[in-house]
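Heads up, one of the protein chains got dropped from this complex, but the rest are sitting where they should.
Each chain gets a letter, A, B and C, in the order it is written, and its residues are counted from 1.
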Amino acid sequence: MYPKSIQKLIELFSKFPTVGPRTATRFVFYLIKLNQEKFDELLNSVTALRKAIKICSFCFNPFEALDDKDLCPICEDSSRDKTLLCIIEKEIDLISIEKTKRYKGLYFILGGTISLKKADSKKIRIEELKQRIENSNFQEIIIATNPTTEGEATALFIKRELKPFNIKITRLGRGLPVGGELEYADEDTLTSAFEGRK
Amino acid sequence: MYPKSIQKLIELFSKFPTVGPRTATRFVFYLIKLNQEKFDELLNSVTALRKAIKICSFCFNPFEALDDKDLCPICEDSSRDKTLLCIIEKEIDLISIEKTKRYKGLYFILGGTISLKKADSKKIRIEELKQRIENSNFQEIIIATNPTTEGEATALFIKRELKPFNIKITRLGRGLPVGGELEYADEDTLTSAFEGRK
Amino acid sequence: MYPKSIQKLIELFSKFPTVGPRTATRFVFYLIKLNQEKFDELLNSVTALRKAIKICSFCFNPFEALDDKDLCPICEDSSRDKTLLCIIEKEIDLISIEKTKRYKGLYFILGGTISLKKADSKKIRIEELKQRIENSNFQEIIIATNPTTEGEATALFIKRELKPFNIKITRLGRGLPVGGELEYADEDTLTSAFEGRK
Partner (left out) sequence: MYPKSIQKLIELFSKFPTVGPRTATRFVFYLIKLNQEKFDELLNSVTALRKAIKICSFCFNPFEALDDKDLCPICEDSSRDKTLLCIIEKEIDLISIEKTKRYKGLYFILGGTISLKKADSKKIRIEELKQRIENSNFQEIIIATNPTTEGEATALFIKRELKPFNIKITRLGRGLPVGGELEYADEDTLTSAFEGRK
């Protein structure tokens, strides 16, 4: 029904996270109606992004490289605690944790979770993780995958893989979140909340 | 917190319809992680879209111009009823109506609704609409703006502006939509449903 | 887990429309904690309701009978149009229609819709409906079942059953409801809106 060039772009936008065909369609019409100046600004910003952004050679955090540095500002920062490593699923989780201003160690971005259908370790950067740990001096490794089914399976998998390193491995505390209610809490969360009381 | 090139693009994506800063952030990370081939495909498709798509000189419908035609396939189609004009707010409404396969006349895309704060006719293509009507031979003009507050105000405004042409002006029938329930219908809709019974 | 008397009442409240076990539980605790005066007020009101309310012998509308009248105020009202009958699914639909202040005829409450699994006419008051029509002088019968799948099936069933009476039968007009948008309208609704334009 739509012209081919519109159809093609609807398809590509539909692959963006959270976007379905209807929203993708609205994006295309938005682009069509954008004036030339704003369209160019968008196009240039997208191109600039790919040029400016490097992936940190240690933690896989995307960062803006001013010169030919390989490490992101966090990994470069000499005030961060180099004995502490926090393993997270994805880039946005790093931002969430940095916002709390409480964590002062390093990060490692897994790039996903293991698939539940097959212990498919290829989907996550397990080899890179091991190699980082081997070449560092970590005293504690915090597995901060999400407490979802996939995140839990990934945490178990990592724990097993990292056992030979003989480093203290911890997991984020579970319990009631701010604003939560006992009435609606599941039994595991409530059990954790009781066990973690202080 | 984010590098400048990421921040800039979050800002631009946040202007896309339905997109807030959180989704915009996810779009940026999606772009960063896209492999080069897929990134180029997206960039090329966006550039191609702007090149391929023309705006119909009659109805303002975007279309893919194969040669240097000025009219979209609907306006070009000799089998469409040239005495019937349907005025709609935006491009997507045309698609919705075409899907019903019942309407066989022409369209005119207003490009929005009038602002309710000031009868700001500049926001919609009222002059272009009048000019189209003057140069055509319409026997019925269907104002198919949405039955929302803005759409209603726009319909009233258009009706007044088109009065001098002395052409039959109709509006879409109101009533209960498929799947609707009397219990939850507002009084105006229910009144329309009773008046439009058949 | 709960005492038996609580469990029993949770069960009974769970049969109330829209109420699940969790809400039912909250109702029970609400009753337990209610002070005696308010508890008695509630109990008396429930008992009074059953005593005060009669079901209209014509239209099945519940009403408060002051003396031993058999007809509800609407059926009694000599100013209502006795040649017009509106068939509705349930009591609340009557209230919705009365609120519009536009309909001046009589009602007949079906008491539900036919089951889609089997044309189970026993669930609705089809025999009572036929008998009412036989003994009245209706000139138009408006089938105002909901435009849902069940409501539509019921309307078709009624139409067939009432055919022998040779009375004009109408259905509520369909179209876009107040506040609706073409973009999100289904094809049937949009087709109806075009056909019902005026």
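Operating definition for what follows: a residue touches a chain if its C-beta (ideal position, glycine included) is under 8 Å from a C-beta of that chain, and two chains touch if they have at least 3 such contacts.
The structure presented is a predicted model; accordingly, all values stated were derived computationally and were not measured.
Peer 1: If you put the missing chain back into the full complex, which of the shown chains would it touch?
Peer 2: Visible chains that the missing one touches: A, C.
Peer 1: Given that one chain is not shown, which residue among A:7, A:47, A:96 or A:131 touches it?
Peer 2: The single option touching the absent chain is A:96.
Peer 1: State which residues belonging to chain C touch the missing partner chain.
Peer 2: Output for chain C: 1-6, 8-9, 12, 16-18, 23, 25-32, 39, 41-43, 45-50, 52-53, 55, 62-64, 90-92, 95, 98-99.
Peer 1: By the contact definition given up top, give the residues of chain A that touch the hidden chain.
Peer 2: Residues of chain A in touch with the missing chain: 88-90, 92-93, 96-97, 99-100, 102-103, 142, 144, 146-148, 170-183, 185-198.
The criterion applied here is as follows: only the chains that are shown with their structure count from here on.
Peer 1: Testing understanding: with touching defined as stated, what is the shape of the graph linking the protein chains, line, ring, star, complete or other?
Peer 2: Here the contact pattern is a line, an open path with two ends.
Peer 1: Averaged over CA atoms, how far is the centre of chain A from the centre of chain B? Could you give it in whole Å?
Peer 2: One centre to the other, that is 38 Å.
Peer 1: How big is the gap, in whole Å, between where the Cα atoms of chain B centre and where those of chain C centre?
Peer 2: Centre separation, chain B to chain C: 38 Å.
Peer 1: With chain centres taken as the means of their Cα atoms, state the distance from chain A to chain C in Å.
Peer 2: The answer is 53 Å.
Peer 1: Could you list which residues of chain C touch at least two other chains?
Peer 2: Not one residue of chain C touches more than one other chain, so the list is empty.
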